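Left out: one protein chain. Kept in place: all the others.
Up next, chain A:
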Amino acid sequence: MAADTTAPALPLAEPVPGAPNRPPAALQARAWLARRAEVVAIPVGAVVAGFGLFSLFLLVLGKSPVDFVNLVWRGGFGSPFALQNSLQRAAPLLFAALCVALPARLGLVVIGGEGAIVLGGVAAAAAAQPLQGWPATLAVPLMALAAAGAGALWIGAVGALRAYRGVNETIASLLMSYIAIALSNHLIEGVLRDPGSLNKPSTWPIGEAFAVGPLPGLDVHWGLGVGAIVCLAAYLLTERTTTGFAARIAGGNVRAAQIQGLPVGRLVVGFTALGGACAALAGFFEVAAVHGNANASLNAGFGYTGILVAFLARHNPLGIMPVAFLLGGIEASSGLIQRRMQLPDATVLVLEGLLFLVVLLSETLYGRFKIFSPHLWAEKRETSNGAAAAA
């Protein structure tokens, strides 16, 4: 599983027999930095290599890679408009990626976030109806809660199937996603349908009062801000709490976790449910900040791009933010590339696919480069100590 490829926690300062002296803080920091550098350098290197391979692909097509990079810059990053475009596209990806990254801590590969997004959107739109007339400060969080609850239930069920029935979570989540989309269509075209929506079946509108606006001073809706906060919270949960630690142990070795008495089943259900809740929030923002009702446009494929984002970020919730921004930028520039280079939209999918492949391959490189090894720096410590002793 991809999640257990995180570099094993090497003991930083191995107690050298007969050497009671602890390493100086500066050297310890250098060793720490070396190990962290690996986590950044390998994915960045992989992305660069992916772009390199893609350049070959462009050259075969007779197109200029330089033009391509220029247009990616112009379309995705080079101006306030381009930046906001990228950030806007990154917002739903933050939530969608967490639906993959959180279960991945337990070694689970959940790829059904799309269903949770759609279902979350429908739940939010449905919840808005009985809340009409309530103050928005109360109703909008309740809508978000309804969405999160629906998503948690859906993906949590996948976790429960895994934990208590041994059903493969990857297949189950994908099939549950199809069921969620079919169920949402059924609701949108059935009991929840606004009879006025003839040729594009939609739920009743949530109403202007409950619409979520843009971030102050930006043309990007609040999904981005909340997404960043949720990513941060997910990071704290996985890296800074005992629960997150327990989840990582269970992800590393289920038997060991069980012997330690960790509640593996509950961890699996809990983390998948949290992932589902996150994905569903993307649906909530699509409804509350973009569409104003739930309709078939909710099924826009964010859930699938989210898988790519999570893997590129190596399932680190903090890493998700820059990666989502990068992919948002690539998608934002896709239009300009189509229009200026006369390349089909699939070009960007080829790039994304290559990046995915190279990053997966790069997983095998961890621990292969000596430069990142803390032991290298530990050796340096010893030699410097030896030099000091000789002097």
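The rule we apply is simple: a contact is a pair of C-beta atoms (placed from the backbone, for glycine too) under 8 Å apart; a residue touches a chain by one contact, two chains touch by 3 or more; residues count from 1.
We adopt the following convention: contacts and distances are computed from a predicted model.
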Options "YCII-related domain-containing protein", "Pyruvate synthase", "Acyl-CoA dehydrogenase" or "Purine-binding protein": UniProt name of the undisplayed chain
"Purine-binding protein"
Touch with the missing chain holds, among A:290, A:307 or A:354, for A:290
Of A:36, A:240 or A:339, which residue touches the hidden chain?
A:339
Contact with the hidden chain (one of A:201, A:244 or A:270)
A:201
Mind pulling the chain A residues that touch the left-out chain?
74-75, 81, 85, 88-89, 182, 185, 189, 198-201, 221, 286, 290-292, 295-297, 300-301, 331-332, 334-336, 338-339, 344-346
